[in-house]
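The block underneath contains the structure these notes are about, expressed in structure tokens.
What you see is the complex with one protein chain gone and the rest in place.
On to chain A.
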Amino acid sequence: MANFMTDSHRQFLQVLMSNGIIDAPEARRVHRLFCEQHKVYYAHEKLDEFVGVINTHLHPLFMEIRKGRSEDNGKMFYALVNLAITEATKLASDYAENELELFKKTMDLIVESESGYVSSTSILNLSDKLQSKKMKKKEVEQVLQMFVQDKWLSEKQGDYTLHTRCIMELDQYICEMYQDAKKCNICHSLAIQGQSCENCGIKMHLPCVAKYFESQPEPHCPHCNEVWPHETRDLVQPDSQLPSSTPRTTRRVSRSETK
């Protein structure tokens, strides 16, 4: 068994390079499909071991398939991430310098925001604050579109947050770079989108909130016991962050995604 790659591993990796991120059911589906196709050992509970084999080959190349939860719906995803990233500007050599600066500034706004969402208006206002090269508002709109298609940002009714794949790739960087970045009081991983306690300031992911307060008619902060000031029901909309099938532009992110 051990450590060697078979065509089933390679094909699985290609799916991740092509999509960037897939949800766990899809990962399980293609895991089975490729193992059966190439007639190699298959057991449905061995997916993470299967991914582990791929990862031992990806690590020397500064890449990894990571498993993580969506902040939106709490569902599990698998994403191909780059480990060599020490600064966000390296996230894609395909982007122009001012586009990267726009991403960085957008990320600043998102991480520093209370809810994890930033309106498109605030991002458009960044257009003349770029130091590398100014952009027109129209251009900013297009670049934003590109960030969404390349799964760096996700958009909901004109508001933007970091895409699950982006968080999975950059969480460490974000925790190091932003003093304001908060971790979820329940699951202890980075929380971009979420609710905060108005008294003590702790933050919680929406799915974590929903789960934690599920059986509590009058929710109180798990940290300071103050009344929880937010809506705790119906927070999780199913399927809101599945990989979209929107048509892509010709631009692609530099993943291997390896794409």
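A few notes on this one:
Methods note: contacts are C-beta pairs under 8 Å (C-beta built on N, C-alpha and C of every residue); 3 or more make two chains touch, one makes a residue touch a chain; residues count from 1.
FYI, contacts and distances are computed from a predicted model.
Selecting from "MAGE domain-containing protein", "Mitochondrial import inner membrane translocase subunit TIM17", "SKP1-like protein" or "Coatomer subunit gamma", the unshown chain of this assembly corresponds to "MAGE domain-containing protein" (UniProt protein name).
Although one chain is not drawn, the whole complex shows that of A:Gln11, A:Gln142 or A:Asn199 it is A:Gln11 that touches it. With the whole complex as reference, residues 5, 7, 10-11, 13-15, 17-19, 22, 26, 29-30, 33-34, 37, 54, 57-58, 60-63, 84, 93-94, 245, 247-248, 252, 254, 256-259 of chain A touch the missing chain.
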